[in-house]
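Have a look at this one before I ask anything.
A protein chain is absent from this complex, but the other protein chains hold their places.
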Amino acid sequence: MAKLSDTIPNLVQHFGPTLHSIPSGGWTRNPQDEKLVKTHCCFCGQQCGIQLRVNNNKVVGFEPWETFPFNKGKLCPKGVKRYMQDEHPDRLKMPLQRIEGRGFEPLAWEPAMQRVVSEIRRIQERYGKDAFAVLTGASLTNEKAYLMGKFARVALQTANIDYNGRLCMVSAGAASKKIFGIDRSANPWSDIPKAKVILIAGANVAETAPITTDYLWQARENGAKLIILDPRMTPIARNADLFIPVRPGGDMAIFNGMLHIMIERGWIDREFIAQHTSGFDAVAETVRKYTPDFAAKIAGVPADMIVKVAELWGPAPTSFLLHARGIEHHSKGVDNCIAAINLVVASGRIGREGCGYAMITGQGNGQGGREQGQKCDQLPGSRDISNPEHRKYIAGVWGVPEESIPQKGLSAVPLVEAIHDGRIKGLISICFNPAVSLPDGNFVREALSKLEFYVNIDFFLSESGRYADIVLPGSLMEEDEGTTTNVEGRVILHRKAVSPPGEAREDWKILCDLAGLLGHKERFSYASPKEIFEELRVASKGGTSDYYGMSWERIDENNGMFWPCPEPGHPGTPRLYEGGKFGHPDGKAHFMPVEWRPSAEMPDAEYPIILTTGRVVSHFLSGTQTRRIGALMDQYPQPRCEMHPRLAEQLGVSDGGFVKVESRRGQIVVRALVVKTIRPDTVFVPYHWPLDRSANNCTIRAIDPVSNIPEFKICAVRISKTDQPTDEIAILGVEAGGIR
Amino acid sequence: MSQREFFIDYSRCIGCQACVQACAECDTHRGTSMIHLETIERLDSVQTAPQVCMHCENPVCARVCPADAIKKTPDGVVQSSLKPRCIACSNCVVSCPFGVPKYMAEFEQMMKCDMCYDRSSVGKKPMCAAVCPSGALTFTTMEEIQRTRRGIPVNSWTFGEEEVKTKVYVMVPREVDRVNVDLIQIAPTPSALPADPYDVALMLEVQQ
Partner (left out) sequence: MKPPITTPRISDTAHAMLWGLIAAMTLIVGILAGSRGLRDFDPALVSYAGASVLAGFGLGYRYAMWLRRPPTRLYWHRGWQIFLNPRRLPANLAHLARIVWNSVVLQRFIDRRSHLRWTAHWFLAWGCILAAAVTFPLSFGWVRFETAQDNQEIYRAFLFGIPLGSFHLGTTIAELTFNILDIAAVMVLIGVFFALWRRGRDHGAWSVQQFSNDMLPLIFLFAISITGLFLTISTHLMRGIYYGFLSQLHAITVILTLLYLPFGKFFHIFQRPAQLAIDFYKQDGAAGPQAGCSRCGQPFASRMHIDDLKTIQAALGIRYQLADGTHYQDVCPACRRKNLALTQDGLWKSQGPNPRGC
């Protein structure tokens, strides 16, 4: 049984989150004792270059890495303070086993692994292979992501493996794949400053991809016009040439409305459309009814804003479109992205210098993490698990019969639903904190507590790990080596700075040992992550994301390499679709008509306000790392509910006052932040906090039918003034879910 | 390579506080951040602005210091107060036209941005300018800034009748040769703009 084995305050007392505020060795330092290790930040998909200062196997500070081309030394606050997760008091250094009523007790590796293996065997024998599931993460290196997929399909032979990239990039990926035939940002970031018009939809660049800011400002210095679509005026929007405060869920109407005007005024590239695309007529037919007035009504903005944005975007000589979760976290997330991409393709401004398209990856290895076969529907090299050819190739690489590879399994949300209704009995998870990050938090935590056996690999005891039967201490990014693929599609190398502390082990070793104990030793006998990469590279050969021509040495020498890189002498491909050559077999881009539809839950009389969720700059995802770093907590200690003064007045709420935000599924109590920079019909709460401060208590378990991304960006809530809560969770530290 | 200088463009700031976090990593005052990051008026706007020491040619802080504790290095960097001398009177704190020095009550001493002297004195970028993701804080050569920016760098200021020349430059439109700070803007936004330029509700209303 995986119910909580002790009270939450007790678990917090023993395993944190605890704030770490003073570096190992104190504030004064002597550079002569240190070495610098060139590696990358672990805290978002941009994967900025950073040098870690290492003294005596401890990370004691950082130094900007100014010659790394993507960020040139620049870092956001998370990058600056990421070194503080080393030598952390909460660090797990021994395997733990759950003891009913007493929390967790340390256990030696041998019995811990034996227990895991016997539970896997028991559950799979009793309930079938698929009753044991794998949840993995998009912040793992490519090598580990590859290994997770192989572990699930070969060692566990379960169909049910999925990853938390399901909460991040899948809508953008699916749309890109449908239209362009390739799931990757089309251009390197160096194309951004060369564009004359830049449209950013649903991306709070300043907080979620801060390093991209300089690229945008540089474009403005070069004369570019900047257009932002967002329900909130973000710091980038403040200096935009056009800011459209779109209603959450209304973006597609603006895109379709823009295309309507572009067609009407002849701002589409008919020649390009004829030569390099298919399906435009159906799209033109669909957008016919998206007149500015019609679109404006859906988008909740004045019609002339839609005219203005079309006038800026339509005739531009060069342009760049970027989007992120703001348009993707919807039950129509894929369609939103398709509508945006239609604009790019219709303009013909793609595949050349200063002309392009990109999705802003969120998680550390958001790009690479979805290519190596840890998605429920994918095999390595972005291959399709239901395609017989693809299955055959990978079966060959793995040395297993094709039929032994399971078919497509459940994606993250249905997988948790299957746990809840008892179809899945066992779970191994790594790099995923569903108790905080999945929608409908109460349901998710209830599901976790129904598992017969749950093994969690992590470096800190996360909110999800509290439900585990066995916790295995894994490795931080700087305690292992491997590659990741950044927001641009650039494959880069993370170097090992220190070795894992105590008895903690590199994640890949844990997995290989488990696979060995499960009887697959010969297929998991790697001496190093580099050997895994060598296999990954072969597995990706001929796939969309082809790494075959890369080696760690080449990646290192070139400050990263862009896939596809099909041959050892190939220079890599920073810019896709040059010459109008797209990724589909016919070489064309495939337009797709998309029609706006309401979100799963629209505001009504009972729950009249739209809740939208997102991030703040000093925290990363479920916060299990950043809520443990003192300086980052000081910067943004607890979630607040952003609302317009007009709404605040209606509710009788004042700035800083306590409010209860309630949906049909759950509630939170947080302080209000009253600002004029948000739409009056919408409130915003960041999602990095657990328990009674978790915005996901309110969000809805609705998913996009194609990408299966949850609808984090819109649900209906009601808000009321309340008193400061004083229960046992409320009085915890804010890092643990308390409130001040 | 020619001499690198410090340039500020407040309008680029996105308030991410990378500078604040990185400032505390500078070895001359590690653990204590010296840079200021102002949220101008959160109710009305998301505007934020960083403030490093401008390193005046004739620093007001040093002139009003009774203890003669504020010194400039030969390369023009105004240092934190000398620890043995500073008598913690805060004259510098309330006199500096840029609002830079900080009185550290715990240490009974004034401390301030010293352009990361441990770094800039050996040719490295100051921490804040090295990490700043928005380019609001930039440490580069004059040629590079002129090549990459539309505006121009100036380092002359007036505060009333007081003229101040600084080592650090600010980016302004081309026709501006000096920043005159003689109008105190009580309102959070310049008088040239609509009363509430960042109110989303007004944006949705006005044009409908």
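In order of appearance the chains are A and B, and numbering begins at 1 in each one.
Simple rule for what comes next: contacts are C-beta pairs under 8 Å (C-beta built on N, C-alpha and C of every residue); 3 or more make two chains touch, one makes a residue touch a chain.
Since the model is a prediction, treat every value here as computed from it, not as a measurement.
Engineer: Among the options B:Ser33, B:Gln51 or B:Ser134, which residue touches the chain absent from this view?
Structural biologist: Only one listed residue reaches the unshown chain, and that is B:Gln51.
Engineer: Extract the touching residues of subunit A with respect to the undisplayed chain.
Structural biologist: Contact residues on subunit A toward the absent chain are 28-31, 220-221, 223-226, 239, 241-242.
Engineer: List the residues of subunit B that touch the chain left out of this view.
Structural biologist: Missing-chain contacts on subunit B: residues 9-11, 13, 26-30, 36, 38, 40-41, 47-49, 51, 60, 63-68, 79, 82-85, 87-91, 93-100, 106-109, 114, 117-118, 121-122, 150-151, 159-162, 170-173, 176, 179, 181-186, 188-190, 192-193.
Operating definition for what follows: only the chains that are shown with their structure count from here on.
Engineer: Starting from the mean Cα coordinates of subunit A and subunit B, work out the distance between those two points in Å.
Structural biologist: The computed centroid separation for subunit A versus subunit B comes out at 35 Å.
Engineer: Could you list, by residue number, the parts of subunit A that touch subunit B in their complex?
Structural biologist: These residues of subunit A touch subunit B: 22, 27-29, 61-62, 64, 66, 71, 73-77, 79-81, 206-207, 210-211, 213-214, 217-218, 221, 223, 232-239, 243, 245, 300-302, 304-305, 617-618, 631-632, 635, 644-646, 655, 673-680.
Engineer: Name, in rising order, each residue of subunit B that touches subunit A in their complex.
Structural biologist: Spelled out, the residues of subunit B in touch with subunit A are 11-18, 20-22, 24-25, 27, 30-31, 42-48, 125, 127, 130-135, 148-150, 196, 198-204, 207-208.
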